[in-house]
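Every protein chain except one is present and positioned as in the full complex.
Showing subunit A:
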Amino acid sequence: MTISRMLLGAASLALIAGMAHAESGTADKRIALSNNYAGNSWRQAMLQTYEEIGKKAVADGVVAAADAYTTSENQATEQAAQIQNMILQGYDAIVLNAASPTALNGAVKEACDAGITVVSFDGIVTEPCAWRIAVDFAAMGKEEVDYLATRLPDGGNLLEIRGLAGVFVDDEISKGIHQGVAEHDKFKIVGSVHGDWAQDVAQKAVAGILPSLPEVVGVVTQGGDGYGAAQAFKAAGRPTPLIVLGNRQDEMKWWAEQRDANGYETLSLSIAPGVASLAFWVAQQVLAGEEVPKDLTVPFLKITQDTLDESLANTPEGSVANVTYSLDDAKKVIADAK
């Protein structure tokens, strides 16, 4: 009696385990996040999103582990070593925000050869065996100018605030902006500075170039620099131009204040840090045996005059507007790419 009950128990346990396995197929898989940098609010929001979704996925039994690792010095060599450690630790998949599009290719190839799924996002890698979740940064830059063209039909002088010199993303967004200006030839870029995606650096650079500039009607930015630009215009006693923003909470708050005071209207766009959660689900889908195209595109998060209040309410003080992607979102992105 006791023995048969035990057998029954064991059998039903096996059955349950088998069912769970059939449902996700990844319950025993371990996914690691390799991140190259944590020193700004965007990366912090990214890590938090990954942590939340990872914890939930582990609790739900979708995966066995979803750990996050960040290198301290933002160096490709350091991250390559980190990836090699992950190979030794036996992870099944690595979700990767890379310090360099090419310098990690060797380590990524080693991981692939060891049978590990590598999904790169935001900072993508060019190694063919890895998956890439990229943002069409050039389109983002172009959209800024397209928007300005609808708001300022007479055109005028633009100030461009770029990101960190020498970084792929900076070149791409700037390329899109210049493409947009070539199309809307009523606009002219009269000045270009590097704001390093940081408000204080942007503020400093804009304050330095403003005295030599004629009247500026619009500012095209890359995110994390709009508020600093606004401060610099204010300090110089110039009228506030149309500044395209980058989804930071302080930018949105400033926008809402200006809107309430004088009807200020603009557009805000950037990639949501939650793209890490999308990468996580893509990795899970690859591990589950789904066929996933190697190149995926994630839409950028756009905030307009109509959605400003909602986004502002949903964004923690001092953080950046975010969306957390679900498994269904990932499936949709995969289906769109097929």
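Here, a residue touches a chain if its C-beta (ideal position, glycine included) is under 8 Å from a C-beta of that chain, and two chains touch if they have at least 3 such contacts; residues count from 1.
Note that in this section contacts and distances are computed from a predicted model.
Considering only "Nicotinate dehydrogenase subunit A", "ABC transporter permease", "Cytochrome b" or "ATP phosphoribosyltransferase", the record for the omitted chain gives "ABC transporter permease", by its UniProt protein name.
In the complete complex, the hidden chain is touched by one of A:Q199, A:N247 or A:N322, namely A:Q199.
The chain omitted from view is touched by exactly one of A:Q84, A:T240 or A:S319, namely A:S319. One of A:F187, A:Y227 or A:W255 touches the chain omitted from the figure, and that residue is A:Y227. Where subunit A meets the chain that is not shown, the touching residues are 38-41, 43-45, 48, 72, 162, 165-166, 191-194, 196, 198-201, 203-205, 207-213, 227-228, 231-232, 235-237, 248-250, 316-319.
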